[in-house]
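Of the protein chains in this complex, all but one are displayed in their positions.
So that you can tell them apart, the chains are marked A and B in the order they are listed, and the count of residues begins at 1 in each.
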Amino acid sequence: MAEHEAETEALTSDELLVEEVSIDGMCGVY
Amino acid sequence: MTFDLDRAWQVDPRVSMRPEPFGALLYHFGTRRLSFLKNERVLAVVRSLADHPSARAACLASGVSAAELPAYARALASLADSNMITERTADDSRT
Partner (left out) sequence: MTLAPDLPLSPAVAPSGGTSPGKLTDLFQLGLDAPICLTWELTYACNLSCVHCLSSSGRRDPRELTTEECKTVIDTLERMQVFYVNIGGGEPTVRPDFWELVDYATAHHVGVKFSTNGVKLDAAAAVRLAASDYVDVQISLDGATAEVNDAVRGPGSYATAIAAMENLHAAGFRGFKLSVVMTRQNIPQIDEFKAIADRYGAQLRLTRLRPSGRGADVWDELHPLPEQQRELYEWLVAHGEQVLTGDSFFHLSAFGSALPGLNLCGAGRVVCLIDPVGDVYACPFAIHENFLAGNVREAGGFQTVWRSSSLFASLRKPDTGGACKSCGFYDSCRGGCMAAKFFTGLPLDGPDPECVQGYGEAALAAVSSSSAVPPKPSADHSHRTSPRSAAGSPAGPVPVTIARRRPPSHDCDESPLAGFTA
């Protein structure tokens, strides 16, 4: 992925009002 | 993903909502997905969905400006995609 595209994606993620993660996406649970 | 702001929505009954200092956590017991609502206003919108005839009305009632509406539509779209919110049918309708 081109650098500027990655930057835009990162920016967009910070701007998102909702983010989703799997319940297994947290470190410290075996 | 096109989200219809002018339809009636509600939080899926299998979702548990937990307000947090930053906004809220939503956990769907069926899909085991977790969503983070990253501010108080998007939480207010989601909570009030069932009380309004449309998602647009819920947004406006929570103080979402016209400029902000697209961002809120995107947020609601992703919640719909992960089944956190679903369209209300005539049976669900409260208004």
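Simple rule for what comes next: a residue touches a chain if its C-beta (ideal position, glycine included) is under 8 Å from a C-beta of that chain, and two chains touch if they have at least 3 such contacts.
Note that this is a predicted model, so its numbers are computed, not measured.
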Key: Chains in view touching the one left out   = A, B
Key: Interface with the unshown chain - residue positions in chain B   = 11, 13-23, 25, 27, 29-30, 32, 34, 36, 38-42, 44, 47, 63-64, 68
Request  = Spell out, residue by residue, where the missing chain touches chain A.
outcome  = 1, 6, 13-17, 19, 21-30
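As a convention for this text, only the chains that are shown with their structure count from here on.
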Request  = Could you put a whole-Å number on the gap between the CA centroids of chain A and chain B?
outcome  = 20
Query = Which part of chain B faces chain A closely enough to touch in the complex?
reply = 27, 32-39, 42, 71-72, 74-75, 78-79, 82
Request  = Would you mind writing out the residues of chain A in touch with chain B in their complex?
outcome  = 15-25
